[in-house]
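One structure, as structure tokens, below. Some questions next.
What you see is the complex with one protein chain gone and the rest in place.
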Amino acid sequence: MAIHTVPVQRVTIVAESLLEERLLKDLEAAGARGYTLTAARGAGARGVRSSEWEGGNVRIETLVSDAVAQRLLERLAEAYFPHYAVVAWVETVEVVRGDRYV
Amino acid sequence: MAIHTVPVQRVTIVAESLLEERLLKDLEAAGARGYTLTAARGAGARGVRSSEWEGGNVRIETLVSDAVAQRLLERLAEAYFPHYAVVAWVETVEVVRGDRYV
Amino acid sequence: MAIHTVPVQRVTIVAESLLEERLLKDLEAAGARGYTLTAARGAGARGVRSSEWEGGNVRIETLVSDAVAQRLLERLAEAYFPHYAVVAWVETVEVVRGDRYV
Amino acid sequence: MEFGAALAANLTSPPVLAFALGFLATALGAELKLHEALYDALSVYLLLAIGLKGGVAISVAEPGALLWPALAALAMGTGIPLWCYAVLRRLLRLGAADAGALAAHYGSVSAVTFVAALQFLAARGVPAEGFLPALVALLEVPAIVVAIALARAGGAAGGGGGLREALHEVVFGRSVVLLVGGLAIGVLTGERGFAAVKPLFSDLFLGALVLFLLELGVVASRRRGDLRRAGAPLVAFAVIAPIVHAALAALLGPLVGLSPGGTMVFATLAASASYIAAPAAVRLALPEASPSLYLASSLVVTFPFNLALGLPLYDAFARLAHRLLG
Amino acid sequence: MEFGAALAANLTSPPVLAFALGFLATALGAELKLHEALYDALSVYLLLAIGLKGGVAISVAEPGALLWPALAALAMGTGIPLWCYAVLRRLLRLGAADAGALAAHYGSVSAVTFVAALQFLAARGVPAEGFLPALVALLEVPAIVVAIALARAGGAAGGGGGLREALHEVVFGRSVVLLVGGLAIGVLTGERGFAAVKPLFSDLFLGALVLFLLELGVVASRRRGDLRRAGAPLVAFAVIAPIVHAALAALLGPLVGLSPGGTMVFATLAASASYIAAPAAVRLALPEASPSLYLASSLVVTFPFNLALGLPLYDAFARLAHRLLG
Partner (left out) sequence: MEFGAALAANLTSPPVLAFALGFLATALGAELKLHEALYDALSVYLLLAIGLKGGVAISVAEPGALLWPALAALAMGTGIPLWCYAVLRRLLRLGAADAGALAAHYGSVSAVTFVAALQFLAARGVPAEGFLPALVALLEVPAIVVAIALARAGGAAGGGGGLREALHEVVFGRSVVLLVGGLAIGVLTGERGFAAVKPLFSDLFLGALVLFLLELGVVASRRRGDLRRAGAPLVAFAVIAPIVHAALAALLGPLVGLSPGGTMVFATLAASASYIAAPAAVRLALPEASPSLYLASSLVVTFPFNLALGLPLYDAFARLAHRLLG
């Protein structure tokens, strides 16, 4: 009797840590029911350095429905991508207790 | 000559850090051959606060076979989901040296 | 009007932290345009202990094209797998602003 | 009169003010939380320092002086959870898990409240027995075990880990090991050995306490929203129980041969509620119990109450008890 | 003559040498970066200690002495960003966002440079007003608000968060809260309360500063590559602006009743550029501005310049101003 899982979207956002509070508000506004955050460092188009002095990056994962994922990405594209060091990607994963995320 | 990869299951578990030791024992019992753990914070159905004072969350990733993944999720559903702040999801990933995980 | 995403490869590498500098050079040499790094701990075939005194593990994620992913795995297989505690896996994820990674 | 002066001096002492700063700044939206590593370092330091100084004091004390106070501590450590559990189930109508969780917290002790009591006395030049840190170690564990067993007997589901895991968690938890380890080092190395580490473990002690209380103020403030969930009866319990426990301990003090200073500290220990060892053990052994309830009571109500008002009050209790029974 | 001796003594003081060690070792490829938790702990400690000592000094100062210096500080805090913004836009042809960002940095202050100035005086036995830390708190915020508003008026796009978020970020940011909180604790607890925490917050202060400057040397060194992107005109600005600001402040000092020591510190504050509060606020409110420009100027040029050469120079300014106007 296999355990029941359902597919949801996992959105991962990497951003300079100064944006943490603002991003978490946007997550909530977009309808996310939870998130997991780890401290990170990184490099990208903007170089390795800009984030160091200002406290590194945060890596935020959130399990959400397709619609919420879509809303979230739109919000990121509009409010952050032009000026801030923010990267985001999406995957489909199987979760247990899927009703908690949608 | 492309490098050889094989598909395995990646199970990610996020849990309050007090459970770390117990979870790692369960991982081993379920047949996992290794794990990677990072310190995390988060919020979910139980709110952002309950975990803070008690030391945050841990995020545990383990690459395992389908059968082990199944056993692990069953164990989580039975022993943790009722009372503890634990979230888990599964994905299929491609690993090099796949024989080490199954 | 759905936001545009493109599929790229996400390579995740877990390695003893002493190798960080060397691995980041290899990433760049293989053509990766960026990475995200978090501090981690773990256990595997080599046991939980060997990494502790020497500073734990690093978990490196990089979003890259198929070709770069392939080159990277080859490099890992050749230069690290024989003697070092290094594990790597690959997934396909959907990113926004995909042109930045390929 | 004397109580009023002691209260005023206590309310303007750096530790109390640091707690207030952490609490208020957080309530106003500031981000003052210390890095977890600093919190960690401060707690290791404080526990080891308490232990070391206690051990050195024991090394020069006459053997046997500790016996009666130790028995009194054990009596309090098993008695408090018993009556707390009964009161919480009957009067406050809490479930077995929540009642057991709270009983564990109020029966166990808070090392920081203990330290604040020592400083309170030191600032007034009142002497206290050097072996008191040994009582902290003795009081920390038994109440947690008794309370968890009560809750289990009362029907609370275990967390899979069972009583044994929770017991291991407290007995081999950091606070007990560092306290007991510090005591042992202090006894073995004595005053001569301690002299060389005194600049770190003694001179800096109160400053470190100030930083630690800043952090506790932040944490308590973040949890202040839980007060509503706890409700008025539990808040009342969180104020009344400490006073009752302190009064009882103050009466015991002279009977087991404690000085007025030692009696004041013993009363404060009885009044204090654990917010480090107990929450961890309870979370593992009584997962049904709501952390909001026990943390709001012990950390948001009892701890600041003891720190600000309790210290001078329990000091008055101790002096009164010595006048009556001494 | 006297300037030469002061310069030599300053260049061989432990804080300056620690900065140099961090800078050079990093340039040679060594990995000296402190753990972020240690950096965090040191900054909490330094800010709280500055505040505490300032508060204790205020508690024994005559009331009113602070009024004129405070007004002078506010005048500098709003004046500096105005002229800096104009110069940067006109002469250096920077865009609104970059000009506003730099104006915010040079109008605000560096607490570490302030501390270095106090130590410079202490090493020479020159007294300074105890309330000076209050000026640091007063100077930290206004310039940032003024400069961001200027840039917005000049056409810089907001970061979505708006001026209000940036304002909250500085007013409730760690440095202001710890400084002001420390001042309040110091005032309330007074000399008596402070005595017990003095071993931590006073005796260890310079040692902690040495560790902090080691770290700043490392960070500045890692950013030294940004100098090229900044360009010669901006580097010149980063040296000339501090000297001009210090000269103006040195003239104001005797007029508002500051002692020669106090004047020297006030001049150093005016000369200093923020590299903690301002970068965070500017990043949120003016995301178009390039961090390379403002961090290279304030951290790689102005900070070491002030630390090594500025301190003796501004001391000479202050003494000259007192001879002219005192």
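Think of it as A, B, C, D and E in the order they're written, each chain with its own count starting at 1.
Here is the rule we go by: contacts are C-beta pairs under 8 Å (C-beta built on N, C-alpha and C of every residue); 3 or more make two chains touch, one makes a residue touch a chain.
Here the structure is a predicted model, which means the values were calculated and not measured.
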| item | value |
| --- | --- |
| Which displayed chains the unshown chain touches | C, D, E |
| Residue, one of D:200, D:256 or D:309, that touches the chain absent here | D:200 |
| Selected from D:41, D:247 or D:308 as touching the chain missing from the view | D:41 |
| Among E:155, E:207 or E:231, residue touching the chain not depicted | E:207 |
| Contact set of chain C toward the excluded chain (per top definition) | 16, 18, 22, 49-50, 52-56, 79-80, 82-84 |
| Positions on chain D where the hidden chain makes contact | 35-38, 40-41, 44-45, 48, 52, 168, 172-174, 177-178, 181, 184-185, 188-190, 193-194, 196-201, 204 |
| Where the unshown chain meets chain E, residue by residue | 12-14, 17-18, 21, 25, 28-32, 34-38, 41, 119, 123, 199, 203-204, 206-208, 210-211, 214 |
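Basically, only the chains that are shown with their structure count from here on.
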| item | value |
| --- | --- |
| Joint neighbours of chain C and chain B, given as chain labels | A |
| Reaching chain E from chain A through chains that touch each other, fewest steps | 1 |
| Between the pairs D-E and B-D, the one where more C-beta pairs touch | D-E |
| Inter-centroid spacing, chain E versus chain B (mean Cα positions, whole Å) | 47 |
| For chain D, residues contacting two or more additional chains | 36 |
| Per-residue overlap in chain B, given as positions that touch at least 2 other chains | 38-39, 91 |
| Pairs of chains, among all present, that meet the touch criterion | A-B, A-C, A-E, B-C, B-D, D-E |
